[in-house]
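All protein chains of the complex are present and in place, except for one that has been dropped.
Moving on, here comes chain A:
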Amino acid sequence: MTDSVTTRPRHAARTGPAPRRPGTPAERSWWNRHQRTLAPYVFISPFYLLYGLFLLVPVFVGLYLSCTQWAGLGAPRWVGLRNYRDLLTDHSFWTSVQNTTLYVVFTLCVVVPAALLIAQALNARGLRGRDLFRLTYFMPVVISPIVITLVFGLIFDRQFGLFNATLHALFGFGGVDWLGEPAWARVSVVILVLWRWTGYLTIFFLAGLQNVPRELYEAAALDGAGPVRRFWDVTLPALRPVTAFVAVTVLVNTAQIFDEPFLLTQGGPGESTLSVTMFIFRAGFQRQQLGYAAAAGVLLFVAVFVLGQLAMRVLGVGRSSR
């Protein structure tokens, strides 16, 4: 009995007129009248507050610091553009730029096509276990980079590692110093990047492929186009927006690569795997050259910005795709 009594009014309140209906002039306060114009500003304000405090202010402070010499204590000493001049002649900095370029080129030329290939395979009609494959390939990005690099450190181990053991068993040679030899260390970092990011990029291509209408393929097949031809003439043009998105994301992210070389090789041996972000980290937080680190940060920003814009032009992001 009591149940029906209590539920009734609640039900009535939900469907019927709301108890405080805006209509009586006394209740239409200033906020009530203007809320529709002001609400969006209120809704976005937290973002811009945080944006100002934690992005805009740091960018300008960074620009200022990049023209100073400062170890974190006392007042920064103004040195003008000297940090930039020093950077351009700093051998370590150029090494880090070269390594980062290698990582970016590798990701664009190997990881992205590999992801596309895997997506193409996963998109096969009537494939069983697609979800299992897709999820397992994606898993590496879910896992803490420190765990991943730790495991890969074990696998790459010169004496006891799985990699050398497998090579030895298969081809009778082994003993590659994966992490200790400069050239191999770069290969190791690149393998790790491949392992960690391919599955992540695959899901973007797969989503793009699933949006390509089947009729397009059927029409092309009727015209006598083979699978390779269909891939070039149907799949690739249809995937242009996704490819552009993936390429720009990869470019911007890989230019800032830190986790893989830092954890796997600490930038070594020597500086053979050092990335630009690692260079900044080392200068700022291990050598207390905060101004110098800020200047390198500004250069990285300019490079990423220019390259990103260039890539967007070339790939036509924002242009209509058809």
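Just so we're on the same page, a residue touches a chain if its C-beta (ideal position, glycine included) is under 8 Å from a C-beta of that chain, and two chains touch if they have at least 3 such contacts; residues count from 1.
Here is the rule we go by: contacts and distances are computed from a predicted model.
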| item | value |
| --- | --- |
| Name of the absent chain as recorded in UniProt (options "Sugar ABC transporter permease", "4Fe-4S ferredoxin iron-sulfur binding domain protein", "Branched-chain amino acid transport protein AzlC" or "LacI family transcriptional regulator") | "Sugar ABC transporter permease" |
| Full-complex contact with the absent chain, from A:Trp184, A:Phe231 or A:Phe281 | A:Phe281 |
| Selected residue (touches chain absent from view) among A:Gly62, A:Gly180 or A:Gly268 | A:Gly62 |
| Residue ranges of chain A at the interface with the undisplayed chain | 17-18, 20-22, 32, 35-37, 39-41, 43-44, 46-48, 50-51, 53-55, 57-59, 61-62, 65, 72, 118, 121-122, 124-127, 129, 132-140, 142-148, 150-152, 154-155, 157, 159-162, 165, 169, 195, 199, 203-204, 206-208, 211, 241-242, 245-246, 252, 255-256, 258-259, 262-263, 276-277, 280-281, 284-285, 290, 293-294, 296-298, 300-301, 304-305, 308 |
